[in-house]
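Reading through the structure tokens given below for one structure.
Here the complex is missing a single protein chain, while all its other protein chains stay put.
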Amino acid sequence: MYVELKSINKNFSNFKASDNVSFSIKKGQLIGLLGPSGSGKTTILRMIAGLEVPDSGDIYINGKLVNNIPASKRGIGFVFQSYALFRYMSVFDNIAFGLKVQKKDSLYIKDRVNELIKLTGLSGLEKRRPHQLSGGQKQRVAFARALAPSPHLLLLDEPFAAIDAKVRKELRSWLKETISKVGITSIFVTHDQDEAVEVADEIIITNKGRIEQVGTPSEIYKNPLTPFAAEFIGESFTIDDYWKINGFDKAEGFKSAVLRPEFVHVSLPEQEVYPHASQRGVVEEVSFRGNAFELLININGTRLASRYPLDNKAINKGDEVSVLIKRLFLLGDNNVLKVENNLFKDQAIFFI
Amino acid sequence: MREKALKIILIFIGAAFIVIMLIMPLLTVIAYALRQGWNTFFNAISDPYAIKALKLTLFTTIISLVVNTVFGIFAAWAITKFNFRAKQILITLIDIPFSISPIIAGLIFIVVFGRIGWAYPLLEALNIKVVFAVPGIVLATIFVTFPFVSRELIPLMNSSGSDEEEAAALMGAKGFYIFRKITLPHIKWSLLYGMILCTARALGEFGAVSVVSGHLRGKTNTLPLHVEILYSEFNLTAAFSVASLLVIIAVIILILRNLIEYRLKRGEND
Partner (left out) sequence: MQALQKFKGKNKANKSIIPGFGLSMGITLSMLSFIVLIPLASVLLSLKDISFSEFIEVIVDRQTVSAYKVSISCAFIASSINVVFGVLLAWILTRYKFPCKRIFDGLIELPFALPTAVAGISLTTLYSDKGWIGALFNKIGVKISYTKVGITIAMIFIGIPFVVRSIQPILEKLDSQYEEAAAILGADKHIIFLKVIFPEILPAMLTGFALAFARSIGEYGSVVFIAGNIPYKTQITPLIIMSKLEQFNYPAATSIALIMIIFSFIILFGINVLSSRVNKIASGD
């Protein structure tokens, strides 16, 4: 294990930012710390960096206990959410800063900075000041600056938060590629699940200071372990009286259920294939979502959303439709139960 | 039409106020300084007592400037780069000298170092004179100019946050290196601005210095005190001649101040 946190607790006066947090990260992986605002993800990152000190618990980096090692000696690179570029220095001097502090010789510094400028595609911008750069370029400089002293671990705090939605997608794949090219173990913090799913090798979901689940994006998506993970990851729709749906029975201790659109099959009544397993609902809203329609359907008072392919026969508001629900994630207090429609015999496999 | 008339009236009233309240007093100084010709003027300002007063004023100003600049930088660093309880109280305490009458600023040093002061026996033993001597003048001047530099730096350093300093520290940079390379370039104009305000006040301080100086000609007289003495001796021309020196310095400071203010405003729009 390259980075390991053991029973970390951290309080900010009455606010529990980390509640018995433990997890470990393998070398060379790109990890996404995902959670809503105030879930404690940034605090975890800052404690690994040494910017905050945990109240209790141990942090190991590369097998070494770092609790008492100052941030600057931990061998980490840190990319700030605001980038924190030195506004009175050129791009070159920003990237060179860490090396100058380490008193490396100027020839080495020049080579190393040029190498990073090439890696990050900043050639030609060396003399610019931060205020003359676009958001994406600033991020690249911050990234290069963090990498310059050759850290063993790279930490990124909401690396895409300050960037236009348009450029963000492009930068995500760029960052993922570049990190794998450099081969550095990295942890980034995000509140955006798409970002985490797309970029991270593994996701750590945080909520209210606790770790909800650790796993690859598809693992978490397919088998959420906690109600929070089930609701937070993927497109989901929570319904309360799930036992009214054909094919599902009430399970003791599970009060509601999460429904994923891909497990809902909508057809016109005349095309209904599994009448026992389906039920009728009324379309309340049809909205165009680019690659499909999204339908809002009312089944005897229970509302749910579903996708409907563009090339199927058109459906309008007020139409009656047949709805087949194939799988639900039932939410308990602290656990999730995956249940299949018991009237739906066709054991078709659904991919995500 | 009515609006244009209103505009002209308002500008006229404002201009009249500025001319009567601000420009005329300046002109009075110059007119009285020169009313007996250039010779009298030069005699007054080259009088040995005037020169000594000028020297003491400059000495006092430079020391106050250095002390308050050092204080201002450290105080702004402590207040803006760290979180601690009672921060607001500390800021308010630093501002106290602004809200206190200069007379009281002088009085408090008499209460400490004067014949009735608790530190007097100690000073007596060490044979140091503070009150009615140069150290008292310097202390009183430092007191009245105490908040000037920190007051300019704190809001600026607060609004620019600590991310850059944190980033630099994370890479292992030391405190003074961080200040010099990252903080100073950012605050240099505000620092200069605060230093100029400090200089203006230190040069011209009258009330506080008047209390602690004892008015010993040639020893504890600053320029403003010298002006007062000449004036109270009804030597108006000499008083105004020396005052005109201070006016010239004030006008230079005013110009510098406006230039820097202009720079600061432009910097905001960058």
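Read from first to last, the chains carry the letters A and B; within each, the first residue is number 1.
Just so we're on the same page, a residue touches a chain if its C-beta (ideal position, glycine included) is under 8 Å from a C-beta of that chain, and two chains touch if they have at least 3 such contacts.
Because the structure is predicted, anything quoted here is derived from the model rather than measured.
Q: Could you please point out the chain B residues that touch the chain left off the display?
A: With respect to the unshown chain, the touching residues of chain B are 3, 7, 10-11, 13-15, 17-18, 20-26, 28-29, 32, 67, 70-71, 74-75, 77-79, 81-85, 90, 92-97, 99-104, 107-112, 114, 116-118, 139, 142-143, 146, 162, 165-166, 169-170, 174-175, 178-179, 197, 200-201, 203-207, 210-211, 223-225, 227-228, 231, 236, 239-240, 243, 246-247, 250-251, 253-255, 257-258.
Q: Please give every residue of chain A in contact with the chain that is not shown.
A: Residues in contact with the chain left out: 12-15, 17, 37-38, 42-43, 50-53, 70-72.
Operating definition for what follows: only the chains that are shown with their structure count from here on.
Q: Where the CA atoms of chain A average out and where those of chain B average out, how many Å apart are those spots?
A: Those two chain centres are 56 Å apart.
Q: Chain A touches which residues of chain B in the complex?
A: For this pair, the touching residues of chain B are 161, 163-164, 166-173, 177, 181-182, 185-186, 270.
Q: Can you name the residues of chain A that touch chain B in the complex?
A: 49-51, 71-73, 76, 78, 80, 82, 84-89, 97-98, 101-102, 131, 145, 149
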